[in-house]
Every structure is written in structure tokens, then in C-alpha cells.
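Following: one structure in C-alpha cells, then a few remarks.
Here the complex is missing a single protein chain, while all its other protein chains stay put.
For subunit A:
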Amino acid sequence: MATPVADDRRTLGLPQPERPPLRKPRTSLKLRNALVGWTFILPNFAGFAVLTLVPVLTLFYISLTSWNIFGAAQWVGLDNFARLVGDKSFHTALGNTFYYAALHIPITIVASLSLALLLNQKLRGAAFFRTVAFFPYITSIVAVAVVWNMLFSPEYGPINQFLSLFIGGEMPGWTVSKDWAMPAVIIVGTWKDMGYYMLLFLAGLQTVPGELQEAARIDGANAWQRFWNVTLPCLRPTMFFVTVMVTIQSFKVFDLILVMTDGGPGQATLVLSQYIYQKGFEQFEFGYASAVAVVLFFICIIVTVVQFVYNKRKEA
């Protein structure tokens, strides 16, 4: 971009100025600007590139190797992926991941949106309630898991005691039962996350124009109709953002399960992230674990892209 300016002057037969032309400082200013811009970004980008981008890229290479804790990586092509096809534990982990996501995503969205709608009313104490609802989100997984495990304790746990007031018969075994462990984890996951998404929805609700609500009210729309025809369409950008975030978060669920059930009982709550951890950091099969990680990577990317495309089409 720098030279054509001078060339133009020459080809047009314009007199060459003695001093550098006024144009020239502008282009060097542009360059200087770019350099300064880069210096701003570089300290963070260098760390980000080395610690995030490089590992993401090398992941694909490692997934094509056989690599244990000792020795070098050996190229094995698609062997790891072929092994995944017949790996029962992998199938279980994949199934459980979708099980968790299929329940956690809708329940969290409905719960957090309901909370947000409740708090969007002009109620005294709404700020206090916002604080309360958000608190589980910022507390540590370990503390949360240990207290919930005790609450879920089948015989003397407060939850089953409470349930037995209303229903008779056998109580759920929660985290020690194959059938109930996953629902227990989903309950805790939803309880922990909903405050965060509630805040996002609350921010979104501020953008819903009051006149629209008023107009609908005058036209005789009831609360449900106003919600469905006015609030929800206005919330679409927020809904999209929340859905994308909850989805990714659900597919990568790990800490909570690791600390609450460690994937058990049996493999009842084994999820993909945890399987990666087991294969990689407990059995040191880095290559194979990376193949599982590639699967997780593509699930997240594909789901996100599908959501983006769907959102774009709806927008049009």
C-alpha cells in the first residue's frame, strides 16, 4: 500500500516535492498504528497462542499416535479411532454425556428463565434474591459436591427424609444407585448453574420494550400470551447466547461428576471428559485419550455451529 502513492505522482507527471509528500506520513502512520495495535494484543495473545491454540492443534496429531508416559509418540494413523468404535466404556461415556446434556440443558434454561421472569417484577428484595440465586455458581465444586452427597445420603440424608413425608415405599438411592446417580448429578448441576444464566436472562429482559408489553396488555393479551408473543421473541439474542453456553457447558461437564460420583456407581455417570482424564492421566494412554478428546471437540464445535446456523436462519 505504501509505494503506489509515490508511483502515481510520478506517472501522472506531477512535480516531485522536495519534502516527503503529505500522503507518506499517513501510510507510515497506518503501519505504526498496526504495530502499536499488535503490541497491545501481544502480551495476552502470546500466552493464549502458546497455551491454548498450540495444544488445540497438537491434539489432532497426538490422537493419531500411540503415546504412553514413557517413550516417544508412534504414528498409528486412525487406529485409536478404530478402537473407539468397539470400546464399550467409550460408548457408555458418550451415552451418559448426551443423557446429562439432554436433561441439563432444558431444565437449566427453564429454571433460570423462570427465576429471571420472577425477579423482573418490581419486587422488594429482588436484589437480595439475585445474590442468593447466584451464590451456588461461585462456590467450589468440592464443597458443593460433598454437601450434596451428604444431603443425598440414602438412609439418613435430609432429602430422603423430606421425600418420605410425601411418598411411601422405597426411597431413591441417589448417588449410590445406578439409576439415580445421573439424576442426582443433574439436579446439583442445575442448582449450581441456574443463577448465572438467570443473570444473563435478566440482562436480556431489560431490553424488552415496555411499550410493547403495554400494547399487548391493552389488546387483551393475558400473561402467558404476552410472554409467548412479546417477551420471548425479544429475548431471542439472549436465548441464543444462553443456549450455546449451557450446551457447551453440559457437554464438557466433569469436575462435578468427578467429585460427586467419580463416574460411578459402575459407569453410571461416566462422561466423555472424565474418560479423557482416566485414559490420559490415570492410565497414561495419551494417544487414545486424545482420540476421545477429538470426539468431544467435534461434538462441541458441531453443536455450536448448528445452533449458529439455526439462529441465522431464524433471524432472516
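The working rule: a contact is a pair of C-beta atoms (placed from the backbone, for glycine too) under 8 Å apart; a residue touches a chain by one contact, two chains touch by 3 or more; residues count from 1.
Here, contacts and distances are computed from a predicted model.
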Identity of the absent chain, which is to be given by its UniProt protein name, from "5-oxoprolinase/urea amidolyase family protein", "NADH-quinone oxidoreductase subunit H", "Multiple sugar transport system permease protein" or "Respiratory nitrate reductase subunit gamma": "Multiple sugar transport system permease protein"
Full-complex contact with the absent chain, from A:Thr58, A:Gln74, A:Asn229 or A:Gln283: A:Thr58
Chain not shown, touching residues in subunit A: 30, 33-34, 36-41, 43-48, 50-56, 58-59, 62, 115, 118-119, 121, 123, 125-126, 128-136, 138-144, 146-148, 150-151, 153, 155-158, 161, 191, 195-196, 199-200, 202-204, 207, 237-238, 240-242, 244, 248, 251-252, 254-255, 258-259, 272-273, 276-277, 280-281, 286, 289-290, 293-294, 296-297, 300-301, 304
